[in-house]
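Every protein chain but one is kept in place in this view of the complex.
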Amino acid sequence: MIGGFGGAGGQPTRLMLALRDLGVGDLTIIGNVAGISKTTGYGWPDHLDPIDQGMFFESGQATKITCSFPVPGTTNPLSDIEKAWREGNAEVDIVPQGTLIERIRAAGAGIPAFYTPTGVGTPVAEGKEHRDFDGRTYLMEEALSADFALIRAQKADTRGNLQYIGTSRAFNPAMATAAAVTIVEVDEIVEPGGIDPERVGTLSTYVDRIVVREAGDPLP
Amino acid sequence: MIGGFGGAGGQPTRLMLALRDLGVGDLTIIGNVAGISKTTGYGWPDHLDPIDQGMFFESGQATKITCSFPVPGTTNPLSDIEKAWREGNAEVDIVPQGTLIERIRAAGAGIPAFYTPTGVGTPVAEGKEHRDFDGRTYLMEEALSADFALIRAQKADTRGNLQYIGTSRAFNPAMATAAAVTIVEVDEIVEPGGIDPERVGTLSTYVDRIVVREAGDPLP
Amino acid sequence: MTTLSNDPAPRLDRAAIAKRAARDLVDGSTVNLGIGIPAMCADFLPDGVELLYHAENGILGFKELSAPGEGDPNLMDAGGKFPKLVPGMAFFDSVESFSLIRGGHIDVTVLGALQVSRNGDLSNWMIPKRGIGSIGGAMDLAANAKKVIIAMEHNVRGDLAKIVDECTFPLTARACVDEVITDIAVIEIDRKNDRVILRETAPGWSFDDVQARTEARLVADGDVGSMA
Partner (left out) sequence: MTTLSNDPAPRLDRAAIAKRAARDLVDGSTVNLGIGIPAMCADFLPDGVELLYHAENGILGFKELSAPGEGDPNLMDAGGKFPKLVPGMAFFDSVESFSLIRGGHIDVTVLGALQVSRNGDLSNWMIPKRGIGSIGGAMDLAANAKKVIIAMEHNVRGDLAKIVDECTFPLTARACVDEVITDIAVIEIDRKNDRVILRETAPGWSFDDVQARTEARLVADGDVGSMA
């Protein structure tokens, strides 16, 4: 799992680059808006070169992605994910965004399955259990977990409590709960008390490893 | 629905007193730890006289309560809820706390039903659908909504965004999402911007009415 | 499908479509605007109308957009642009963001479309021949917002109809669209009575002109007004 929404804010970009440099293969990625920034600039300020999950398909490390928004509206130039998909090198599982985040949340919250109205009558409903409650039809969707979650927060305390800022929350807090090992990239690490107890966005219980950015890192 | 956890913090005590004084009857209450403070002092500082949901059974206004903890461990003296129950004047529906809050959350989040491992093999499983996922048995539980939610927050802005403090969150944020009409009791109302956007605990979309405490109100 | 050209009068431009759509947004509503023409509605709100904008990535109550490409990456909207901090905003995560949507707490969403059917089915996430598409928040919004307004161009590639009897493209949600605002017409999808009602036309366009460019059969219900 790779956190954030899509775009620079909330994306664990340094961890992604480290994963790419590590060279491990046969990865299945779970993300949200995925791999469209490099070709469209989505969610990146103009003066920076966008970095996105497409890199794992460009490098051949990933064979599958589960996400909600893997390709931009235009096809020229092709994104790395669409390129890999067209060449038969990537399985792309497209999930409605609300279903995707709720499946991840469910995995962390001990809920194996739930019903949602989203997707009924559409291609995403194929093969899924349909069930009526109070006269409306719903789909059953199952929890989605991962071996690793790479997430991004503004800061951590030494216990592992995390604080987020602005719209950088997105998929990060839920992913932190849904992986066997959660690794967080932060700008800063502080002593207990350095995060207001009213502002803890992810509880320390969920955090396994903390990686601190180098001071002055130019990446957003 | 009446928010809080049980105890003074996070309980909309002034709204509860107003509801009692209004005298409306045939109420169904949804709460968590309910009606045990008056006899046990639960969650109230010693120097104050505890006020709890039992008042609606003492007054005969309520005929049913759905909650997780309606009676204290000891029976002497009887709480107002147990008294009403023994006299056949109250239906008491006891739900595991995690199932109760998740059912309320589900109602607000558009999820009509979900599966939980809690309660399997116990009296609360009777009559409920059982289903196995990955070799473990779960119960299906359905969403729980209400006509009105009475909740408590520290402050509101004029848009209706709410800020909570400490352990006074509890059932309040979820209940705010799950009722047709949400009424909040606050200490203070501020202009937009008077609540840090990082600290909004309930979005204004969920809030219908705001009632401000009088300055110097001795109730916690 | 119907294909015609020889328009009787100019079509509205994208900004004018957005401006007309903005007139149907009610003061105080919680609103989610899709990318493209829908997002432009924010520039044309009538005086006295204040909306509570929601973006899927976890903001409620934002307003002014910065110029694209500027701004703080941690203050982004769902379109990947950077709004400014506004007093009364709130930040939250994607779980809460989609609880709000799926729970039916969004009053209105304005979305784009590839096709809308006569019973309000919506297709807006994939062109079949491309074979891959992006759903994002569209299925959640279309299925669960209290009101779904489509803002789009009426036809595509010449005069190919997008308001059709049955969608041939993969669906986003069934029976969800309430109103369609295009460059030549305002159309109500009256699902309850199984009617597609032409409410307004662009200046110089007649009922028959719009019908000729629409596959679904239109009806009038009282006077047909002008989009001007």
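Note that the chains are named A, B and C in the order they appear, and that numbering of residues resets to 1 at the start of each chain.
One rule holds for everything that comes next: a contact is a pair of C-beta atoms (placed from the backbone, for glycine too) under 8 Å apart; a residue touches a chain by one contact, two chains touch by 3 or more.
Keep in mind the model is a prediction, meaning the values are calculated, not measured.
Within the whole complex, touches from the chain that is not shown fall on A, B.
Interface residues of chain A with the unshown chain, by the touch rule above, are 105, 107-111, 157-159, 161, 177, 191-193, 195, 197-198, 200, 203-206. For chain B, the residues touching the absent chain in the complete assembly are 5-10, 32-33, 36-37, 40-47, 68-73, 75, 82, 85, 92, 94-99, 101-102, 105, 116-124, 154, 164-174, 201, 220.
FYI, only the chains that are shown with their structure count from here on.
In this view the innermost chain, defined by its CA centroid being closest to the centroid of all protein CA atoms, is A. Centre-to-centre, using mean CA coordinates, chain A is 33 Å away from chain B. Per-chain Cα centroids separate chain B from chain C by 38 Å. Looking at chain A, one finds that residues 102, 116-117, 164-166 touch two or more other chains.
In chain C, the positions touching at least two other chains are 91-92, 98, 101-102, 144.
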